[in-house]
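Heads up: the structure comes next, in structure tokens.
Apart from one protein chain that is not included, each protein chain of the complex appears where it belongs.
Per-chain residue numbering starts at 1, and chain names A, B and C are given in the order in which the chains are listed.
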Amino acid sequence: MREITLSRAVNEAIAEEMRRDPTTFLMGEDVAEAGTPFKVLSGLVEEFGTERVLDTPISEPGFVGLAVGAAMTGARPIVDLMFGDFLYLVMDQLCNQAAKQHYMSGGKLTVPMVLRTNLGATRRSAAQHSQSLQALVAHIPGLKVAMPSSAYEAKGLMKTAVRDNNPVVIFEDKLMYQDKAPVPEEEYLIPFGEANVKREGRDITLIATSSMVQVAEKAAETLAAEGIEAEVIDPRTIVPLDEATLLESVKKTSRAIVIDEGHQSYGVTAEIASRLNEKAFYHLDAPVLRMGAMDVPVPFSPALEDITVPAPEGVADNARRLCAGEMIHAA
Amino acid sequence: MREITLSRAVNEAIAEEMRRDPTTFLMGEDVAEAGTPFKVLSGLVEEFGTERVLDTPISEPGFVGLAVGAAMTGARPIVDLMFGDFLYLVMDQLCNQAAKQHYMSGGKLTVPMVLRTNLGATRRSAAQHSQSLQALVAHIPGLKVAMPSSAYEAKGLMKTAVRDNNPVVIFEDKLMYQDKAPVPEEEYLIPFGEANVKREGRDITLIATSSMVQVAEKAAETLAAEGIEAEVIDPRTIVPLDEATLLESVKKTSRAIVIDEGHQSYGVTAEIASRLNEKAFYHLDAPVLRMGAMDVPVPFSPALEDITVPAPEGVADNARRLCAGEMIHAA
Amino acid sequence: MTAKTNTDDYLRMYTQMVRIRTFEDNANQLYLSAKMPGLTHMYSGEEAVAVGICEALTDSDRITSTHRGHGHCVAKGAEFRQMFCELLGKEEGYCRGKGGSMHIADQSHGNLGANAIVGGSMGIATGSALRAKLQGADDVTVCFFGDGATAQGLWYEVMNMAALWRLPVIYACENNGYSEYTKTEEIAAGSITARAEAFGIEAHRVDGQDVLAVNELAQTLAARCRKGEGPFFVELMTYRYHGHHVGDINREYYRSKEEEADWKENRDPIVRFRGWLVAQGIATEDEIEALNAQVKQDAKEAVTYAEAARYPDISEVDMHVHAETDPATLRPGA
Partner (left out) sequence: MTAKTNTDDYLRMYTQMVRIRTFEDNANQLYLSAKMPGLTHMYSGEEAVAVGICEALTDSDRITSTHRGHGHCVAKGAEFRQMFCELLGKEEGYCRGKGGSMHIADQSHGNLGANAIVGGSMGIATGSALRAKLQGADDVTVCFFGDGATAQGLWYEVMNMAALWRLPVIYACENNGYSEYTKTEEIAAGSITARAEAFGIEAHRVDGQDVLAVNELAQTLAARCRKGEGPFFVELMTYRYHGHHVGDINREYYRSKEEEADWKENRDPIVRFRGWLVAQGIATEDEIEALNAQVKQDAKEAVTYAEAARYPDISEVDMHVHAETDPATLRPGA
């Protein structure tokens, strides 16, 4: 199968959906001629024109608000939010307005829009351009939240996001834009709420999102060499969450680590770990461990930044200890 | 001891701190003559004048931003955010600016400010005036988060918040403003990170925040009549979190329910439950259960609204089942 | 005085104003008799604004409304029954009781909904206008908001885009002199019309108690929007008779009884328009009284109906969190 970059995959998904549905349009800062600073959207304005690829002023709450209104009245906007860190600016439009319209109107209004943004540290971009804020939006009822872990998922999830009748937030890993993966030529969509078992194993389950899937896979390779068979699962969407697949695996392996690049405290790993603990408690041989980013603003200095996010060695290390029956924290 | 309302307690705390420290001032919408819609701040403008009690325009990001700048340059602002639901509007100023200054400046800049706001549903205020958004801010390193559960805590935690050298978000339960509790005449402060054991018990631990402390206490009374002794613990601050006290209790009782009025998924209960599972796993006789608000926007209709938040019967019911050895969800 | 050219139109404007006033009197009564859950914000006194504007619009034109939204809802064509049902949290309400007064919406007549976030619908209105432009539709969107809402930064962001892209949106600022318990002049520096003009937006100021003046301006601006000459800004000078919300009874610390009396006695939009209708021979006093009585009767019946109506079944509590997506559309090739 051909291999394309994550950047190209997103571009293809959007182009295909814009061809398919004339009510779909794209807006954001420098999305047209510049094709975004990451060049993900290059070429779209040439195909669809400035009517459907709109460069906006630096007004994040404003243009997200416009997208909500356009979506409520018959369009399907795809909004580009240049950095995930800017989510804080659009929280009211996203969480008070978009997320609640359908419910507050008793099902009459719908807000079919996509907010595509990114996550990920270790790019030396410092505290305001490196955050992974998926936990914030996952907490708000009415939104859906997708976290592609490769070009394949980036394309398939984006296409589903555009067709979904709800506001969907999709986080791309900004360090992965140039990473290639096999992506079919033929059209495909990845349904929301279906986790992907990336690697099978019987000893321990590694549940990882987005950027952390590679980390988990690398850890699994290391472990395999030592005879520990780790199962690696990518939930792909954290809302909705495919609990069934996660539970099934954990019931089989009896041990789990949940890995996500957001801050650990009050983050995504807590929710997933809690559900496993609640619903597979009597199958667990050890506590479900969580590995999130450190609870610190992301430091600029390379010397510090790299140690703030989970890395393969750390995952392997924890897995080894869990499998050896060591209780990490337990008194 | 005299009993005063939560509203009065907050008012006293702020007045005392404003008398103590001339760099302290108060700002927000309708905080001066009107004393806020909840009348919590009545009388302060008469004592401190409009120079230190500032009525602002309806510009939440703006005045929170002003508070950050004032705090960075030598003042100690107390900002009133009329409804917790407006947190979405100020997330950038709070989470990108206030929370990160100290870290990003390598410890040189400090932002000693208090953001007081509220939480709580069942007031028939619908989806945009009923949210309990503590999980969002608890996730962001650099902030501290206090959740008083009575007039006593409201006063003691507010005084500590004003003196703390960090941005502190303090959530009051808007349904509790008229509730009275014993509050000493003498000055006192409640340190951050010290949980309060509200009731001792040996059979199960109920960890509850803010509005949910009363719910847990009521459940504990019901349970006591049936011979189940529940320990009720109020963490009082969720950042920092007094893990030690919680763990000690759970190791004793072997069972726990965590109750918080925020949405359950990706919420506060997940973090607390995860920590207990991680660090007291081998002491647990049953999975730690979580009870948050339903994952739905808060409905207006009274018929629906009341069932979205945890209630004493539900807590008692879950506690009974845990103590009877029933596994709630486990397959 | 020539905004509407026939008797029926004038009478409908009058009736719509009376319907709003009557709706609010009943809503207030429901609150005072503890039959209404929560609080609500009365539109009484501002009727000429909503009616003058909405009578210049069609059902395919959109509006966005505010926390003080009953007036916009009635003026845009809503029925009393579903409105009262909504205010009481009943299943037959416009939003199945899930929205309540602060989120009442009426899709069928183009009302995209009230909003409990001050200024919160400015993006929505502008986005609706963007959709119209992109899709070549000729509908207009009116964004209602209060003077206090001009302090929200969002407004400047969306005005800029509306102006750059010449969107068919009219920003209608209902300047009733107060935001909650604070006078506008204490919280708004400079000039509100100049703020719109700075973005190259044509701005107007109009007497919001004169329904014909409002309507005439709205007709002109709506027509010009349809021709691609938008956006526009209108500041409508008006007054709210009640407190900020129904529970705001003792108001003397922020505004005087004399001021309230002056507006009510000398500038009431309904009384003024009634006088004009009679003077022009469009209706007799008796006809007006009959019409008033009919509206009262309608409201009474609707209230009675709503009081007796069912609450939504509790199984509805987790319905409508997410909209359904037809699985067929998610297949390749679909």
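One rule holds in what follows: a residue touches a chain if its C-beta (ideal position, glycine included) is under 8 Å from a C-beta of that chain, and two chains touch if they have at least 3 such contacts.
Remember, predicted model here, so these are calculated numbers, not experimental data.
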item	value
Of C:16, C:160 or C:209, the residue in touch with the unshown chain	C:160
Option from A:55, A:221 or A:243 whose C-beta touches the chain left out	A:55
In chain B, positions touching the absent partner	23, 25, 51-52, 54, 56-57, 59, 61-75, 77, 92-93, 96-97, 101-112, 141-142, 144, 160, 163-166, 186-189, 191
Interface with the undisplayed chain - residues on chain A	29-30, 33-34, 37, 55-59, 61-62, 85-86, 89, 123-129, 294-297, 299-304, 307-308
Sites on chain C contacted by the missing partner chain, in the whole complex	151-157, 159-160, 163-164, 186-191, 194-195, 197-201
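The criterion applied here is as follows: only the chains that are shown with their structure count from here on.
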item	value
Chain at maximum distance from chain B, centres defined as averaged CA atoms	C
Interchain centroid distance [CA atoms averaged], chain A/chain C, Å	40
Chain B and chain C, separation of their C-alpha mean positions in angstrom	36
For chain A paired with chain B, centre-to-centre distance based on mean C-alpha positions, whole Å	29
Where chain B touches two or more other chains, by residue	85-86, 89, 126-128, 295-297, 299-300
Multi-partner residues of chain C (each touching 2 or more other chains)	95-99, 103, 115, 117, 120, 153, 321
